[in-house]
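Below is one structure, written out as structure tokens; comments come after it.
A protein chain is absent from this complex, but the other protein chains hold their places.
Order as written gives the chain letters A and B; numbering starts at 1 within each chain.
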Amino acid sequence: MDNQKLAAHESLDLHEVINFKTLCVGKSKLMQGLVFDDDLRNLMKKDVEQSIQALGQLQEVYKRAPFEAPVPENRPTPTVNLKGVHMH
Amino acid sequence: MNYALHEVLEVHEMAVFKTTCLTKSKTMKALVTDERLQGIMQQDIDVSSRQLQEYASILSNAKQQ
Partner (left out) sequence: MNNDYLDPINSIHVPELADTTFAMDFLLRAKEGVRNIAVALTESASPDVRALLRDQLMQGIAMHQEITELMINKKWFHPYELSEQYKLDQLSANNTVMIGKMNLFPVETNRKGLFAQTPDEHSDKQ
């Protein structure tokens, strides 16, 4: 049962949850640099640690999606055109 | 035009929901005495039937892919 492929709707829900959790980690991490209250900052730290663990578990399950594919080292195609940017 | 998988699943869920809505409206209409309420329910039945057919045609298009 553990290695069985996921159903289509489960996989798409996982896609949504994983992207949501990814954004949560990023936000809680970067907000730590903006926050004033130390207790709030510690809570955000805790959230980042817990979310990283949760995200790892979700990614593991997501590997069983029917549309799973080998993940490249970096983004397949650069999407931001940096040519024409002048370096000073 | 190909549909994306999530769209098909979404339409499928809406079709299932609409079907139960239509069944309910049809049964309830027979039990309702107020004429205006009955009229609204009949309107809902007509609209729902048409929408269900639209869902069905989308779903059968999706199956042929």
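Quick note on the criterion: a residue touches a chain if its C-beta (ideal position, glycine included) is under 8 Å from a C-beta of that chain, and two chains touch if they have at least 3 such contacts.
Owing to the predicted nature of the structure, the values given are computational and were not obtained by experimental measurement.
With the whole complex as reference, residues 2, 4-7 of subunit B touch the missing chain. Touch with the hidden chain on the side of subunit A covers residues 11, 15, 18-23, 25-27, 29-30, 32-38, 41, 48, 51-52, 55-56, 58-59, 62, 65, 67-72, 74-80, 82.
Everything that follows uses one rule, which is that only the chains that are shown with their structure count from here on.
Centroids of subunit A and subunit B (each the mean of its C-alpha atoms) stand 37 Å apart. Contact residues of subunit B toward subunit A in the complex are 5-6, 9. Partner subunit B is touched in their complex by these residues of subunit A: 8-9, 12.
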